[in-house]
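Got a structure here, written out as structure tokens. Questions coming.
The chains shown are only part of the set, and none of them has been moved.
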Amino acid sequence: MILDKQIIERHNNDLMGQHNKKFQLLAEEISGLNEILNKLQRFQIAIPSWALGTGGTRFGRFSGRGEPATLEQKLEDVGLLHALNGSSGAISLHIPWDIPRDVQHIKQLATDLSLSFDAVNSNTFQDQPQQKYSYKYGSLHHVDPRVRQQAVEHNIEVMQYGVELGSKALTIWLADGSSFPGQLNFRDSFLNTLSSMEEIYKHLPADWKLFVEYKAFEPFFYSTTIGDWGQSLLLANKLGPKAYTLVDLGHHLPNANIEQIVSLLMMEGKLGGFHFNDSKYADDDLTAGCIKPYQLFLIFNELIDGMDLRGIDHATGLGWMIDASHNMKDPLLDLLQSVEAIKIAYAQALLVDRVALRKAQHENDIITAQEILQGAFRTDVRPLLAEARYREGAAINPLQLFQKESLREELVRERGEHSVGTGL
Amino acid sequence: MILDKQIIERHNNDLMGQHNKKFQLLAEEISGLNEILNKLQRFQIAIPSWALGTGGTRFGRFSGRGEPATLEQKLEDVGLLHALNGSSGAISLHIPWDIPRDVQHIKQLATDLSLSFDAVNSNTFQDQPQQKYSYKYGSLHHVDPRVRQQAVEHNIEVMQYGVELGSKALTIWLADGSSFPGQLNFRDSFLNTLSSMEEIYKHLPADWKLFVEYKAFEPFFYSTTIGDWGQSLLLANKLGPKAYTLVDLGHHLPNANIEQIVSLLMMEGKLGGFHFNDSKYADDDLTAGCIKPYQLFLIFNELIDGMDLRGIDHATGLGWMIDASHNMKDPLLDLLQSVEAIKIAYAQALLVDRVALRKAQHENDIITAQEILQGAFRTDVRPLLAEARYREGAAINPLQLFQKESLREELVRERGEHSVGTGL
Amino acid sequence: MILDKQIIERHNNDLMGQHNKKFQLLAEEISGLNEILNKLQRFQIAIPSWALGTGGTRFGRFSGRGEPATLEQKLEDVGLLHALNGSSGAISLHIPWDIPRDVQHIKQLATDLSLSFDAVNSNTFQDQPQQKYSYKYGSLHHVDPRVRQQAVEHNIEVMQYGVELGSKALTIWLADGSSFPGQLNFRDSFLNTLSSMEEIYKHLPADWKLFVEYKAFEPFFYSTTIGDWGQSLLLANKLGPKAYTLVDLGHHLPNANIEQIVSLLMMEGKLGGFHFNDSKYADDDLTAGCIKPYQLFLIFNELIDGMDLRGIDHATGLGWMIDASHNMKDPLLDLLQSVEAIKIAYAQALLVDRVALRKAQHENDIITAQEILQGAFRTDVRPLLAEARYREGAAINPLQLFQKESLREELVRERGEHSVGTGL
């Protein structure tokens, strides 16, 4: 399904009066308005191909309706999101769930939908039917060099698909770990992982980045071989200048100060990308900003501070991706809510008066520093987002449009009630 | 597969000399030795039917070998465990995964294997093929009375199976909850749950108990409708004298003092049963005692204190069950390790000098109180367990026997490499 | 120091133009505006007497300046806050730190400052110079009945002071607990606490409430005798209809769903009051709303839902108090920030369309439920608060006025640089 532009125009016309009023009042108060709008317009958050279907837990999965069953349909879903919000202009593929059989066709379809291909993702946490060695006891960290070699080759293959599509990064989320004390030797696991990654790194195209993700626990419950940012950074430093740490918001121990981690990784020039989601307990993979929106704002506050210091372009310098699981809600609506929450946090962080903040910090004036951050966060920036969308030709209120136009029903009509995506 | 008694005898003969030496030295130091051995012999921990196959996580599942594919084979597996350790003389069935098609046959098989039927477990956290209404948004707490009614009827049906088999308790683990703020009204959810449970309670046979389990989170990630012991107790009190709280060790927030909860539930006469496992991060469902063995000991310390005060028989007064997930290890070996760890904790707690402990507590003599508990915990009680097993006709070292006799290989020969149990 | 009304008027005149513009736009969008403003005007948050000085940690304390050294000066500080924000019209006294030597004088001063006396607080977690028995090993839960009796009598004495001043509630925060396994018997500790509280309850005036606070840990590090809401509710139910649970936001295990606890306590008619603060790790006692403002909003969402259902007056039905520790920031400015954050959360929760929310919940429409809550939270309600303050004769921007008028400097002039309050 490709959304008719006229539907968006009609929607925008309906809401324009109300929107303009709010936007004008806000506009008066904001200095550098156009620059902020420009940044909001350019900011794109990639959608992973696996997020378009209904996820589940180990206790079960309750299917959704009209889910994309093919890579083409997944592209169409992301295209639909992008048409609606103007901020989802990239898709992140997962191999082997989304192997492009006809690359030219897929590339053309992406171009038609104004989509680019974000980082490609390898999968060595599941066994595939044809696979020679099992990943039951891990992959890149495995005690058996043949398993490691198999996993290395899979990553190389993933990069090849990525090169064909125009991706510029490989994300390795390594689920390797252990569930019982004594199961593995931490040092050997780390060194095996390093050696496997060095092999992969050798094959990394010159203009690519390697993102090394970390996670505190799950699917293993005693240790994870790349368990925290310190371990990821250690690996990235040993690998070389094209290797970076990737931060997923749900991959930390309780109460972790993620914004500080982000700040220090940027200081070291080693923050590569971000997986957005939210959580209350563990890696809950909920809609971004639905539990701790202030934390999300504080993270963007650090991101902007760090990017501006190093002259990194907000839109293209780092990898931005949603990585949530949609167990309960319609994936497309859920993704619209995630993108909205992310851009709200970004917009609020753009409002922070950095000169005044720095001055307050230099004077240990905590009261003022708090007022500055809270002042930005308490500002209702939704009119800014709507305006940025409008200027991009997207919808003033994407979620409302999606519901009003019964877009999911249309997808069900096209795809059938019980279509299921690969990898779910 | 039924284990030949002679295999056990031969095994015991081989180990007897070494065993006796250790046991004798320990025996000299322990007062009330025979009473302790008697308690250890009588103590039985039920095995849930779903624990006999390989579990998984939301990220995947790596199959084991020779798993029981039928209810009969599951009974045989538990029978094998019980023959080996003399402490696994009960099985806990899960409906609809283990519906007994031929009750008399199943009962006879259980009798032959010296097994009884522990609490039956209902399942309203997954949809079954024939089911009219979905449990996607919950079951007993559902806003729609028709869904609640369907879930109530399922529980009644489960009890009927249980009555036929000779079970005396229904365990309700209610996965109902929400993953997003605003998704449900907490009060309505609680009251709907209460009203559904009242309906179930009406059908509870006169000599049965209803176990109300609680869990902090998962599979829902914002709230669980029976989220902690306080909520479970509230329900149990409103339901009546046959309703009890059931404690699963993995169902708490980080750092919870579970032993205090156990003590207070016993004080209120409302502790019904226990699900054993261990965890480091969340509901990891690892082998009992593999992460926090001292906590397990402290819990048994409270259990014994509370049971003795109320004159509750250790072996029969409460429901004891393992509830772990065996993702990585051979389920039967893992269960042997769990039972061993549980009985070690129980034996150590039996060694606590309660008169001296109470005296130290009354004098605020923390040093001595700590010495008493640590002294019991640091005692190597494995010879006591071995002796209790020997006296029961079971194996001095069940795990060693299982491995030496290649029992899993035998099961694979019988059942095939790739047999898979229901519900996995 | 009593603030000259003209200062506020001048301040308001300066800001009125800007304020009116923002307020008008918001006013157009809000239905039931006057009722909301009325509620905001009536809502008062008590200031505890110990919050007016600089707090510390076990590692040290860094003094502030011009702190109130006498009860009179503490009243003046709260009077100043109330003059500025119109929402701090009550003070909560702590005995023995704030024993009123001349009751009539103190009452008259409070009346002059438009202050009432909120719940009185007992202290049995520290030893006082003249005290016969030590609270080192606890107070109301103590194994020695003489210590319990002493602690009971202290609470009775505290109520007598409260009666003289016009308080209507006694708050018991019981620090009793243990730091080592085995130190105490959980059951005895609970029952001793119950029996001590029954004694106190007997002396509770007919129109008083008894607030039973709970806390997960600290100052004891293994168990707290009233450790969670379940234990507090158990006590409150056993004590009688005048006993209630009091919730302090910082007194929970990591990740606790406090809003659900609040909802269920209201369902049971047993929520008595609230201590506001915020925290990232433990009982950090930070400014309300400075870490998790969305959680604060969700709590108010439940509070309003529960109060409206039971017909409880928002302003007077429950006890509202700040309980933070001001280690780093000027206490008065910090309190202004806390009150602002609390009222923002309250105002946002008042904006929630409860009919629509309930409808969405009944349809399991999670997307819409989330939109409703996030929509309210994302609204910039600061103009509403400013308007409510203005209508009360308080300052449009209290914090700005405090700083611009150098009020702390004035207090330093009056009280000296190094004045220190009692109990710090």
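Observations, loosely collected:
All chains are identified by letter, namely A, B and C, in their written order; residue positions are counted from 1 within each chain.
In this text, a residue touches a chain if its C-beta (ideal position, glycine included) is under 8 Å from a C-beta of that chain, and two chains touch if they have at least 3 such contacts.
Nothing here was measured: the structure is a model prediction, and the numbers come from that model.
Count of copies in the whole complex in this file: 4, from one repeated sequence with 3 chains shown in place.
Convention: only the chains that are shown with their structure count from here on.
The interface carrying the most C-beta pairs in contact is the one between chains B-C.
Between chain A and chain B the centroid-to-centroid distance comes to 40 Å (mean Cα coordinates, whole Å). Note on chain placement: the centre of chain B and the centre of chain C lie 43 Å apart, centres being C-alpha means. Residues of chain C in contact with at least two other chains: 254-255, 257, 294, 366, 370. Of all residues in chain B, those touching chain C in their complex are 136-137, 143, 178-188, 190-191, 216-217, 222-223, 227-231, 233-234, 253-257, 259-260, 263-264, 266-268, 294, 298, 301-302, 305-306, 309, 357-358, 360-362, 364, 366, 369-370, 372-373.
Contacts from chain B toward chain A in the complex involve residues 55-60, 62, 125-127, 134-137, 175, 179-181, 183, 216-219, 221-222, 254, 279-282, 284-287, 290-291, 325, 327-329. By the touch criterion given at the top, residues 21-22, 25, 254-255, 257, 280-281, 287, 290-294, 328-330, 333-334, 337, 341, 344, 366-367, 370-371, 374, 377-380, 382, 399, 403 of chain A touch chain C in their complex.
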